[in-house]
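Let's turn to chain A:
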Amino acid sequence: MNGSSSSVAGTTQASVASGLQTREPIAASRPRRPVGRVYIIPERCKECKYCWTFCPPGILELSDEINAGGYHHPRVKKGRENDCTNCGMCSRICPEFAIFTMPAGTTP
Partner candidate 1 sequence: MIRSGQAMDPGTYFMMGNFACVEAAILAGCRFYAGYPITPSSEIFERACVRFPQVGGFAVEIEDEIGSVAALIGASYAGAKAMTATSGPGFSLMMENIGLAYIMEAPIVLVNVQRAGPSTGIATLVGQGDMMQAKWGSHSDLETIAYCPSSVQEFFDLTIQAFNTAEKYRTPVFIMADQVVGMMREKVRIPPAEEVSVEQRKTMDPEMLKASPPFDYLDDFMPMPIAGTGCHVHIETSTHDSRGYPSTDHSVSESMTGHLARKVHGHAREIWKWEEVMLDDAETAVVAYGSTARSALAAVKKARSNGIKAGLLRLITAWPFPDEVVDKVSRKVNNLVVAEVNSGQMLHPVTEFSRCPVVGVNWAPGTLLSPDTIFDALEAVTR
Partner candidate 2 sequence: MNAPAGTGGPEVMVKAHPKDGFIRAGRLPNIWCPGCGIGIVLGAYVGALEKSVIQIDKQVCVSGIGCTGRVSGYLNLDSYHTTHGRAIPFATGLSIVKPDLEVTVFSGDGDLSTIGGNHLIHAARRNVDINVIMINNLNYGMTGGQHGATTPLGAKTYTTPYGNAEAPFNIPALVSAAGASFVARWTALHVSQVQRAIQRMMEIEGFAFLEVLSPCPPTFGEFNGYPEALDMMNYFRDMAVVDNGADLSKIGVTAHHEDKVVVGNFIDRRRPSYQELLGKLQADTRTLEAPPP
């Protein structure tokens, strides 16, 4: 690769003009990110609300089912099943070892 900025792959005219050397992802039009699957142990849940409050993409909600303690465990919102990014926030913020995620590949 020579030093000519306009010939470096992925460099835009605008970024060169502003004096910044930035790069654009080659596949910017089709970004990929991790996908996760949510696993729940319903009898351990105490409905503290942390998992669905602090889930960054906000894909969890309270379910209608209650466990033996009378608590509603969480569930994935309908239509948001592919939106889990496997970030693990629910898993970390749950005080009960009642929820975790596993990697399920990446988006296509």
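The candidates came about this way: all candidates are chains of the complex that A comes from, given by their letters.
In this section, a residue touches a chain if its C-beta (ideal position, glycine included) is under 8 Å from a C-beta of that chain, and two chains touch if they have at least 3 such contacts; residues count from 1.
Bear in mind the structure is a predicted one, so any value in this text is a computation, not a measurement.
Any copy counted, the candidate of 1 or 2 that touches chain A in this complex is 2. Contact residues of chain A toward candidate 2 in the complex are 32, 34-44, 46-50, 53-54, 69, 71, 74-76, 81-84, 91-98, 100, 103-108.
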